[in-house]
Structure formats: C-alpha cells, structure tokens
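Structure first, then comments.
Every protein chain except one is present and positioned as in the full complex.
Presenting subunit A:
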C-alpha cells in the first residue's frame, strides 16, 4: 500500500478540488458534521449493517472524495444495492454516493478490515456507481472514529483495496460558494399499457421509463441554456448539424457569460453576468432534435404499422413533471456537463417510476409523481423527494419517517413536508401577503443584548386585507391569521388561513360564543386565539398573564426562551389592542429588553418600505405598552410532529 499523502483543503467545497489539483494525490475530506453524525448513529446500528457517504461527484480523474452528508439506510448486504439506488435518487446530479460505511462489531485488525472491504467490493455496488471507485469506512460500534486506519479506497478497475488519506474538515458543513445550480424542468410524456397484475404493470412502466432514459442519453437530446443561444448536446461536432457551443477549454462558469438579461434578450450587448440571478438556478430546457441525420429511427418514407390488439387494452398517459437540480462546480470543464444533466434526469425518472408503482390506486388510478427539493438540515446538501400528487401529508407520514431516519433528523418538527420544500426566487407567487417583514430592519441596539426571533416564515396579516373592512375591531383576528400562517408555512398544517367569519364560527362551534357572534364585529382576545389554534390546527398554547404594560419589561427571559425553543410568533392582547410579537432583543446583563412588533392595525397597501419606515413592523421599547392595561399573551407551542 502506498503511503497516504496529505491533502490540503479550503473552506469552499469546490475550492477543495482546486487546491488538491496541485497536490494530485487521492484523499478524502470529511466534514466534521458527518463525523459527529457517524459517532452519534453508530451505537444505534446493528453490526454488519451499512450506510452511505455522500458528496459532490469528482470530475477529475483522481480519487478525490468529499463527504458532507451521510445516509443511514441500515442496509444488510442483500439490500445494499437497492438501498443505494434509492439513496442516489434523492441526490441532485453532481452529487454522488462516494462511499459506504460499515458498522463493525468490535476492534479488529487492519487485515480483517481489508478483508471486509474486499467483501463489499463483491456486492455489486460499482454497477450502480457506474464503475467509479468508492470508499469504505469501517466504524467501530463502540468507538466509531473515522481515521486513516478505517477508511479504504476500493478501486473497482483493479478490484483492489488501498488506504486513503483522510482529512477531517473543521467546518460542520462544507459550503457551496463555488457551485452552480442548474435546473431542468421538462415535462416528459409517459404512456404505458395498464396491466392489472402489479408486477407486469411495473414491468410495462419500466420499459417506457427506460425508453425515455435512452432518449435522454441519445445524441438527439439537446440542452438549451435559457436566456441564451447556447445549445449543448452529446453530438460530436462532425456529425452534428447543430452548432452547439464549442466547449473546449471552457468551464461551467463561462456559461454564465452567454446568458442575457431577461429584460431584453435580443441585444447582444448585454452579455454581463447578473448578480441577482445567482439566487436562482440556471434554467435549462430539455429538447429533442427531430431533424437531421441522427441515427434515430429509420431513413425511409414513413411506414405505418397498424396492429389490432386481440383484446382491448387500457392506455395510461401522463406528463411527468420533472424538476431536476444539478449542482456542479463552476470550475468543472463544460465538456463534462451534458452527462451530468442527463444523469440528473435519469435519476429522477427512476424515482418517479418507483413513486408511480408504489402509489398505484385501487380502480386503476395513477398518481402524478411530483418532485420537491429540500435542504439537508445538517449540511447544505440539496435533496429531492418525489411525492405523489393528491396524497395527504398524513398518509405520507411513513415516507417522511424513513427520511428522518435516513438523515438522522429529530422527528419533532416538519422538515420534509411539501410546505417545507425550497422555493426559488423565480417560483415565488404573490399570494397577497408580505412574508417575514422584519427582515431588513436596523439593529435594535440593546447593549449586550441577544436577538431572539421567530424561526421560519410567517406572512403579514393586517386591517383591510382581502377587501374586508375590519378597521377598529379585527386586529386580534389578523394576529391569529399571522400565527396560523406560520404553522402553514412551516408545514404543520394545510388548513387555509381562516376568515374573520370562520374564526367566529369556530368559537361558536366550541361553545365559547353564542351563534349571534358569527358576522358580528366583536373583538376577541388571547384566550379566543388559543381556542382557535386548538380547534382549527390542534395547536396548544401557553397563556401568559401580565398585570400591567410596564411588567412586560420583566418578561425578557421567558420570551427569549420561547423564541429559542418554540420559535412561533406570539399574539399579545391588552386594552383594546392586539399585536404580534416576533422577537425580543434581551440583555442578560442589564435586563434591557426590546420587542419586535408586527402591528395588525396597518390599513395601507403591501409596501414593505412604508411598513418598516413607519414602524408597522419594528422594534419597540417597553414604553410601547400601556402601563394601565393588563396584557394576555398567547404563546403557541410547536406540536411534536413531523
């Protein structure tokens, strides 16, 4: 075995590769987040079970591995290959399973570990990894440390196991500064014959899925970079009638120079990279060349095969709404990009195939599989999960449960619900309400203070919205709407934001109010808000009573604790007014306290500048509260659900 060589690395995950290209020796860099994760998970795993190590795919010849996420499939050797397939389907293209970790029963000799690694080489992993070399990381169940002695590189070509230099990165997660995200959203038509035997049906679908994959891999597939005239394909220049971009010597970053500003695409002068774009992935259209001398189909005048079937058959047609993310380094040579794009599409087709078969409904109903993107909470890794349309979140609980287990994420809050999915700037649809209006406010400036705010997203509900005049009486209703918006946006519920009337009806339904209350302009308070949260969402709240506005100045620690542990917006009612508290700036040293207030009494339009400048959303001192009034606070508690 060759002596391992030191690999230097930088903070950026892809800078890593650049740095290492000077060193030119194989090695693996593991984020400290993954190391922690492995240490935590190992004791809970059965011996001789496996999990996977995930990181950006290396585009270089050498075996340079970066691991920034682990997937705990708890596979046995007979389920390893299938679990590997399913794991890969969760990853954006450009990310790969780069290794396997294996829980070993006890401390063993090096030769025993090598023997184990050799065994793993025979399990058929390399077929799924398309012949790439991979790591095997042996974890001692009792003392799971990742060291040079426990990590092997399995060389697939030579069928050999070698040592590899291991470097543990300081960072919890390796960031993606240098990466580019591409997004492909073709709708691909899938047609298949519906056969009533499940196995046969799966088979029929598989044939068609593979046909789509074949087409994507053929040289008829052409990728058009949106807002540019760049076409990329697998065709070689000689046999192509398309002048696809000459990629020689270019990197993926150079691609950005060809993208025009969206405003006026026709002027060739505007070849500047737009900074605002960086938030959004680079859109890529997936097209199929149907003309020219491609070796698809036959070259004669059309012929028609007309075939009567012996029995009538059912044909199922649906458009698969692919939504593929591809995450690659800006420094990757552009010549290598097409296979990565294709890989992303093929992975998602596999995932959709599985989703369709798994959720085939009784009575021959088929679902539309729809991809959702999530950010892995422990690292910046993007994950894509395909959920069936029309199936409730409740019914999908088992699927989420397994995802939480796979990524070792506590099952105490929603992470993989559809509402938790990433929303790219270009996806945002205006629903009539501003979101997180406190972002961009100047610092409240409490000396030695620490700021605690709402976790996640809420929307701003205030007077006069939805063409409904509730001026002077609806503030608590609006505050309740903001609270409910938070539970919606965090994925706890898909109950729509209730109208004033629906809120009143809820209070009548639980017996709190007389039927005449519905349609009235009567105020409600913190307790009614908590009743409604309970009745409509099943959310429990704590009620905090404060005898005077001045007393609120002493509630800093309690509120800070609330925002730290619950992170939900708080409704406060006192006198004739209701507000929403979004956070506090609290100093443990001096006790000084400021409140981040969202004021529902605003009657203007959805103009963030006015809302922030005029203080409709802003930091307030304790003087904001009426000294002569008593206050009730409703502090919603996160349900332990996911």
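Please note the rule applied: a contact is a pair of C-beta atoms (placed from the backbone, for glycine too) under 8 Å apart; a residue touches a chain by one contact, two chains touch by 3 or more; residues count from 1.
We take it that contacts and distances are computed from a predicted model.
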| Can you pick, from "cysteine desulfurase", "Phosphatidylinositol N-acetylglucosaminyltransferase subunit Q", "Thioredoxin domain-containing protein" or "Protein odr-4 homolog isoform X1", the UniProt protein name of the chain not displayed? | "Protein odr-4 homolog isoform X1"
| query | Considering the whole complex, which of A:106, A:300 or A:429 touches the chain not shown? | reply | A:300
| said: In the whole complex, not just what's shown, which of A:129, A:166, A:282 or A:316 touches the removed chain? | reply: A:316
| query | Which of these, A:82, A:520, A:590 or A:603, touches the one chain of the complex that we don't see? | reply | A:82
| said: Can you say which of A:291, A:392 or A:428 touches the chain missing from this structure? | reply: A:291
| task | Using the touch rule from the top, list residues of subunit A that touch the missing partner. | result | 81-82, 85, 186-189, 191, 194, 199, 202-203, 206-208, 210-212, 214-215, 222, 224, 229-231, 240-244, 265-266, 285-294, 296-310, 312-319, 364-368
